[in-house]
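Each remark here refers to the structure printed beneath this line.
Note that this complex is displayed minus one protein chain, with the remaining chains in position.
Order of writing sets the labels: A and B. Residues in every chain begin at 1.
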Amino acid sequence: MKKLFFPVLGATFILSAIAHYANWNTTFQFVIAAICVIFVAGFLGQATESVAHYAGQRLGGFLNATFGNAAELIIAIFLVKEGLFDMVKASITGSIIGNLLLVLGASALAGGIKFKEQRFNVHLAGQNATLMLLAVVALFIPAVFVKSEHLSDHDTMTLSVTIAGVLIVAYVGWLIYSMITHKSMLEDHAETSSGHGEEPKWSKKLSILFLVVATVMVAFVSEWLVGSVEVVSEKFGFSELFVGAFIVAIIGNAAEHSAAIMLAMKNKIGAAVEIAVGSSLQIALFVAPVLIFVSLLFDHHMNILFSTIEIAAIAAAVLITSSVSRDGQTTWYEGKLLLLVYIVLGVAFFFV
Amino acid sequence: MKKLFFPVLGATFILSAIAHYANWNTTFQFVIAAICVIFVAGFLGQATESVAHYAGQRLGGFLNATFGNAAELIIAIFLVKEGLFDMVKASITGSIIGNLLLVLGASALAGGIKFKEQRFNVHLAGQNATLMLLAVVALFIPAVFVKSEHLSDHDTMTLSVTIAGVLIVAYVGWLIYSMITHKSMLEDHAETSSGHGEEPKWSKKLSILFLVVATVMVAFVSEWLVGSVEVVSEKFGFSELFVGAFIVAIIGNAAEHSAAIMLAMKNKIGAAVEIAVGSSLQIALFVAPVLIFVSLLFDHHMNILFSTIEIAAIAAAVLITSSVSRDGQTTWYEGKLLLLVYIVLGVAFFFV
Partner (left out) sequence: MKKLFFPVLGATFILSAIAHYANWNTTFQFVIAAICVIFVAGFLGQATESVAHYAGQRLGGFLNATFGNAAELIIAIFLVKEGLFDMVKASITGSIIGNLLLVLGASALAGGIKFKEQRFNVHLAGQNATLMLLAVVALFIPAVFVKSEHLSDHDTMTLSVTIAGVLIVAYVGWLIYSMITHKSMLEDHAETSSGHGEEPKWSKKLSILFLVVATVMVAFVSEWLVGSVEVVSEKFGFSELFVGAFIVAIIGNAAEHSAAIMLAMKNKIGAAVEIAVGSSLQIALFVAPVLIFVSLLFDHHMNILFSTIEIAAIAAAVLITSSVSRDGQTTWYEGKLLLLVYIVLGVAFFFV
């Protein structure tokens, strides 16, 4: 399987390029770009991890934390550039609920079928819950204030930028806290030895080269994907919301999905939680606010106002995940519950 | 007292029948039917437990879990048949908040006055909290989506049926989880020996006969009750909501109420929690979705849209109960708090 990775990556990328520039059937463009994104996102993830390994623990952790969702960030920047703010917000929503419900749910279910109970660091679970709650509050407060008090567009944008700044400050604080000042308290002692820390398969120079190449590839293929997504969603009668929240989000997170499930099945639920919840936090506290700042470079500025149903979906996902994970253990049934909530949200978004 | 049970049961039943068919004063019809429901619901509960005992532990647990709220289910089916959907939803709301706040509150207060602290299984408390949260999410999501996005009636009904299906799948999973795969983790070790497991007082054949008789009696008297409830609520100026949420719900749950309080006063708070919270879960995850499917058999279909105030009441009850019970212990003051929240909700519903 692994031997075929680069050939398949290359083939889908070239095919995707041809489909785009030769203006083939849009549905085909979309499908091939989507498949390609899954591969290049996986490639980018591996390159990031490899560079992070050579950079040493702290800088490496920082690199992972910052570029771990680079693929999604790049896709979203292209969506912002096109002014597709609704789809950006939908894909942020979809990434958060997808990671919390689908990835964590599938991991807990798959792991729970093999192991009766799987445990992870209970302090980390509590901190994660608090941080996710911060994200919910940060999305909920402006929505409530703007809706009830009819703020002007200018005030809404100032409030959005302030909150985006606060979220980034919270995220930087979290990196310092979890990687420096309270590292040991939040670590999964049972898993420290093995952890993520496998030897990288590429040399330092090759890793950096691959990181650059992968980033460029992601940037291109993201543009092709975004170019076709609108036409496709119209053709099939899907709403922007459904496409952003479920299709784009699942495609953008496919690499993490499979990694987390594999780890859970090796009884490393702590590492799976770190990927799933960590990725959600990165989206909510880093990717989302960065996109607001990025939008200031373009003509149209994106505010932080999510729709009622997006906030409801995120709040539901956060509450149920917190309730499931707060005790620092997971079972098959808890995984199943998370998946059921994901289905409920998926069906609800589909009908909008 | 116990000797008088069957004579009183029989007398109220016959009186109720005469009052109904001879078309006596409607208020009297309602009062006597209400008293009769309390007795036959108690009878049905005892017959179910007795049959469950002979059926063996697993099948018995399943029977209890399925027919434990049979009286309420049957009353609700008659309400559905009459198209009184608002009253059905109100009585579902009332059962959930009544069990969580009134039954659990009175049990914790009564038990807490005798015993300084009463403890129960902390894993069970956590799982209960998660499941109740699932129920809140399942009611909250469609309400938000339908309200913000103006879904068509057809889509609303499809969404309702999907969510009803998800809830039943969650409930079946919960039975498998709590009775088979993770039974020991969720048991109250201190109470296992004595538990519910008293010797049944009737033979196997008699138990089955009684179960059939009790079910038929409940069915009849429910119809008589429902027949008079509308006239009575109009006469006294009560809203359908208040009657469903407080009067019907208290009548339908009277048997559980007294059982739970008795258990708490014997320091078996775990069993009391099981009755109160278990009954709420059964209503939310089994009775409510079954009623949606049942309504498909009639002309008018019932959707899963609860009103804002019903969802607010259920959410308030679930959050406060979770916060009180999450540590696996109760005190008199926690019981009092639950009762105070019940009073707040009762007064608020009364004024609607």
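Of note:
Basically, a residue touches a chain if its C-beta (ideal position, glycine included) is under 8 Å from a C-beta of that chain, and two chains touch if they have at least 3 such contacts.
All values reported here derive from a predicted model rather than from experimental measurement.
The chain omitted from view is touched by exactly one of A:K114, A:H182 or A:K201, namely A:H182.
Shown as candidates are B:K81, B:H123, B:K266 or B:K336; the residue that touches the absent chain is B:K336. The set of subunit A residues touching the chain not shown comprises 123, 126-127, 129-131, 133-134, 137-138, 140-142, 144-145, 148-149, 151, 155, 158-159, 162-163, 166, 169-170, 173-174, 176-177, 181-182, 185, 322. In the full complex, subunit B contacts the hidden chain through residues 116-117, 307-309, 312-313, 316, 319-320, 323-324, 326-327, 331-334, 336-337, 340-341, 343-345, 347-349, 351-352.
Note that in this section only the chains that are shown with their structure count from here on.
Taking each chain's centre as the mean of its C-alpha atoms, subunit A lies 41 Å from subunit B.
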